[in-house]
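One structure below.
A single protein chain has been omitted from the complex, and every remaining protein chain is retained in its original position.
Naming follows writing order (A, B and C), and every chain is counted from residue 1.
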Amino acid sequence: MAKMTMVEAIRDAHAVAMERDERVVVFGEDVGYFGGVFRCTKGLQQRFGVSRCFDAPITESGIVGAAVGMAAFGLRPCVEIQFADYMYPAYDQIVSEAARLRYRSAGDFSAPLTVRMPVGGGIFGGQTHSQSPESLFTHVAGLKTVMPSNPYDAKGLLIAAIEDDDPVIFLEPKRLYNGPFDGYHDRVATPWSRHELGEVPEGYYNVPLGSAAIRRPGSAVTVLAYGTMVHVALAAVETYGVDAEVIDLRTLIPLDLATIVASVAKTGRCVVVHEATLTSGFGAELAALVQKHAFYHLGAPIERVTGYDTPYPHSQEWAYFPGPERIGAALARVLEG
Amino acid sequence: MAKMTMVEAIRDAHAVAMERDERVVVFGEDVGYFGGVFRCTKGLQQRFGVSRCFDAPITESGIVGAAVGMAAFGLRPCVEIQFADYMYPAYDQIVSEAARLRYRSAGDFSAPLTVRMPVGGGIFGGQTHSQSPESLFTHVAGLKTVMPSNPYDAKGLLIAAIEDDDPVIFLEPKRLYNGPFDGYHDRVATPWSRHELGEVPEGYYNVPLGSAAIRRPGSAVTVLAYGTMVHVALAAVETYGVDAEVIDLRTLIPLDLATIVASVAKTGRCVVVHEATLTSGFGAELAALVQKHAFYHLGAPIERVTGYDTPYPHSQEWAYFPGPERIGAALARVLEG
Amino acid sequence: MTKGGRADNEVAARDGEPLTLVMPGPVVRPGQRPDFSHYGAFAPGAFRRPAVDDSAESMVDLATGLIRVLDDDGNAVGPWNLNLDASSLREGLRVMMLTREFDRRMMIDQRQSKTSFYMQCTGEEAIACAFQSALRTGDMNFPTYRQQGLLVAAGYPLELMMSQVYSNTMDPLHGRQMPVFYSAREYGFFSISGNLATQFVQGVGWAMASALTGGSAIAAAWIGDGASAETDFFSALVMASTYRAPVILNIVNNQWAISTNEAVARGQAPSFAARGRGFGIPALRVDGNDYLAVHAVASWAAERARANLGPTLVEWVTYRTAAHSSSDDPASYRSADEPSAWPLGDPIERLAKHLMVLGALDESQLATLTEQVESEVGAAQLKAESFGTLKDGPKPSPREIFEDVFKTMPESLASQEREAGY
Partner (left out) sequence: MTKGGRADNEVAARDGEPLTLVMPGPVVRPGQRPDFSHYGAFAPGAFRRPAVDDSAESMVDLATGLIRVLDDDGNAVGPWNLNLDASSLREGLRVMMLTREFDRRMMIDQRQSKTSFYMQCTGEEAIACAFQSALRTGDMNFPTYRQQGLLVAAGYPLELMMSQVYSNTMDPLHGRQMPVFYSAREYGFFSISGNLATQFVQGVGWAMASALTGGSAIAAAWIGDGASAETDFFSALVMASTYRAPVILNIVNNQWAISTNEAVARGQAPSFAARGRGFGIPALRVDGNDYLAVHAVASWAAERARANLGPTLVEWVTYRTAAHSSSDDPASYRSADEPSAWPLGDPIERLAKHLMVLGALDESQLATLTEQVESEVGAAQLKAESFGTLKDGPKPSPREIFEDVFKTMPESLASQEREAGY
């Protein structure tokens, strides 16, 4: 075991995957020599050579489009989009191509690629370095969508994503890269080295896609969260002293519905938390599923605590961020309900 | 009043808008000389000249990108994407640019453009001529999203969309272009000329964005639908003899939540119907909203009847389409619930 | 300084004239006389054949020329004449004729509702058929919907193509794809997407993968004149230029993109091949209705790719004789006389004439060949129809809706399948 930040864990996942499987190639903007603007691919080019890890021109459609061709050839490309906010030029290749290749060719070709991208706010990135576009992927049949909340999962899930035979969108909450973030932006941050999930096994392991983790068992209300918001939810639950069961979804597609439904059946209350904007965010799907599958257990309407339906503002970032207070208020509402 | 198909109504809406406002320009692939592959812009170039209606090269990002620049200049571009399935190359310009221009420039610039695109299946178009990507727009703050279900609304809503000061995504159910479609694909089709909403006033009028229409009042269950599925839902309700209130949303954003909630408060049951795939479809948002705002009225879980979470298949189209039978089964389930 | 400051800096320039735009379109419209004189200037044999390792810069003229081998009298002339042997030429003729006959039958079947849709490549057969003859096993095409000739020339079973068109129980794609959107990995034919241009950059990626793994297979990507305006066309050029990928980038300029003339996508450029100039990619414009020219240029480009000299961009000039698709009627947007006025002729007739000039074919042999081709297609059709068509007979199971979304079906989809009850 080693203490790792999420950046280090992601780097390590790459190295493990590249070591085990020659078909894994890594590329993207600033990814090669420099090792990525968040340094998630640092050292890979030196270690594995320029044919395994290299710089790409600034063309997200070119990067993903080429990766689809490489995956169809038989490689396992793992590419980085510098910020999720910049994935849109690649969206056609992801949605129309990677996601449907196996289906449309009846298995004659497939596209086992991984597309990594940092998501979420909290770094004063304004509207173009803060987005959480997960529901733009979860709506697309043929894609798997993953968002880790800690170094242990980040490594295990990324290895699983690269090993997966289908395209995986791997969303990295950038605010978690160097330490857990509980939403109290004005308090002193703790580093991953002091968090239990900053303990990361060396070498190979994986965290299977499709299984959620219960981060805090509880009986009063179920909180569904992923990525950064797992930590914020845990902080809110603690601050407001609520006996909540906090579930970290880890993968959105495939979704671990069984764990969710079992929890809500037990608690009878549910709050969904995400940083993405409210309308048609993934929280809508979660609410729709929970009301369907746990309807007769629910004692109050499911609440969603999310980003407001606006672009991510720059200087008002902390007024925008769905922090512990808003979660606390929602918990109070569902517990009253 | 005149009898019009939906194609004719859309054509007429263009002509009325272009006549009233010199700033309206219309362009897209095959849109100029030929008048569009669905003939929705036929005759406009002859009538208004090549500077007001013209052909574009096959570059959706170029078309919408140029339209954003034109709108920022002060024009009112109304552009056609040949099929919604081909909007992805323009998605960046829609999401990152048109939708956020007013916000990011604090009103210094705005992007009052309309992007029209045919949606939906039922014409053996397979996975690339059948999609209903509405929830990829409803998730984006700054966009309005409209889907008419008949010629009267199509004309009135398109005029309202072009007049709107913000970007509007105008989704046209292609299966409705030439007649209402009730989902019974093997029965004889009726033409719009025999449908009351095929009566379209000549000249100017509009249907304001943001107001739903109750197509059939009822008390047992509320059915929420839009586009083609309004007709399919009405047919299902009739076939299965259910006293449903069928609401045609007409615009998804802004959503007429008041009408929806009032109806569910009355009926205590709700079925949401759309052709788009289930997961993270707009039905998820509707279900999330309804359970939140009408929780204490609901007697059964909200059901969603939608496209399956797969690409749209070609020859199995009618096995895929969420037809009257599936709606009937869902109605039965919620009424039992 | 105030914002008025800029006015002080005004440069002396012509003033006054209001700005206008150019609105490109075809030279003629219905009812007018076609004019293809801009292609008239290029004589067969007129353009040199550079060494494969010549610089892109040294051959910029070839992007606006027109490489031709067959002249009007059926002779093969000039430096691009590779003197292909008669049996290869006869085989070329045969696969072009097969392709045309296949199209003809499928078009009739579409009218008879045996399929929902069809797209012919009439008049463009030489491009795909001759190109395929320059490829090797393992190479991969990334085609559009109008390169059925690649499959026919590669020997892909016609009954499988037909079954795909019919969406029957022998359809390798299980009815999921629209007609003509074939996929045949083993025959070097990548799954066709309905989205224009996406395949172009995928082809570059495939070629990169081949090179990254030290392989020897090359890729060929295909696109139409109209679709070359699409962004992924340029993504492909960027990626190919940056990494010098072993790929042949083919633009089929058949003069039309549905109702839109090639002038709209081309803009102020003198040719589509000229696009390559900006990327340092050797670019050639070629008579696409000339089997010999296509074979020669394809072989040259393949040789460049295999020799690690990188991508080649080729514009194949041809004419879309037929409608865009079974949903289209060109009468309303182009002159009815265009097909006959087209100066580069018909590829099948031209190759047949050449074979006759060579003494390698006579009228009776041609008649026999025609019969063989018709009966081959007829036999394939009988077989395919026995597995059903869209209209009649057996059909792929609706369960196929749920398969192959993922390698392993997730529970959420399995439950949808259960609910569907198929």
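Following the convention adopted for this analysis, a residue touches a chain if its C-beta (ideal position, glycine included) is under 8 Å from a C-beta of that chain, and two chains touch if they have at least 3 such contacts.
Keep in mind that what you see is a predicted model, and the values were worked out from it rather than measured.
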**Prompt:** Which of the visible chains would the unseen chain be in contact with across the whole complex?
**Reply:** A, B, C
**Item:** Chain not shown: contacting residue from C:L70, C:A154, C:I258 or C:L390
**Value:** C:A154
**Prompt:** Among the options C:R29, C:R111, C:R136 or C:R399, which residue touches the chain absent from this view?
**Reply:** C:R136
**Request:** Looking beyond the chains shown, say which of C:R49, C:R275 or C:H354 touches the absent one.
**Result:** C:R275
**Request:** Could you please point out the chain C residues that touch the chain left off the display?
**Result:** 1-7, 9-11, 13-24, 56-57, 60, 88, 132-137, 153-156, 186-188, 207-208, 210-212, 214-216, 218, 229, 231-235, 238, 240-246, 264-270, 274-281, 299, 302-303, 306-308, 310
**Prompt:** What residues on chain A make contact with the chain left out of this view?
**Reply:** 29-30, 33-34, 37, 50-51, 54-62, 85-86, 88-89, 124-129, 278-279, 308-311, 313-316, 319-320
**Fill in**
On chain B, the omitted chain is touched by residues 25, 51, 56-57, 59, 61-62, 65-70, 72-75, 89, 92-93, 96-97, 100-110, 141-142, 144, 165-166, 210, 253-255, 257
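Just so it is clear, only the chains that are shown with their structure count from here on.
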**From chain A, the most remote chain by mean C-alpha position** = C
**Item:** Inter-chain centre distance, chain A versus chain B - centres from mean C-alpha coordinates, in Å
**Value:** 31
**Residue numbers of chain A (touch at least two other chains)** = 61, 89, 92, 96, 100, 103-104, 141-142, 253
**Prompt:** Listing for chain C: what residues touch at least two other chains?
**Reply:** 176-177, 181, 193, 195, 231-232, 405, 412
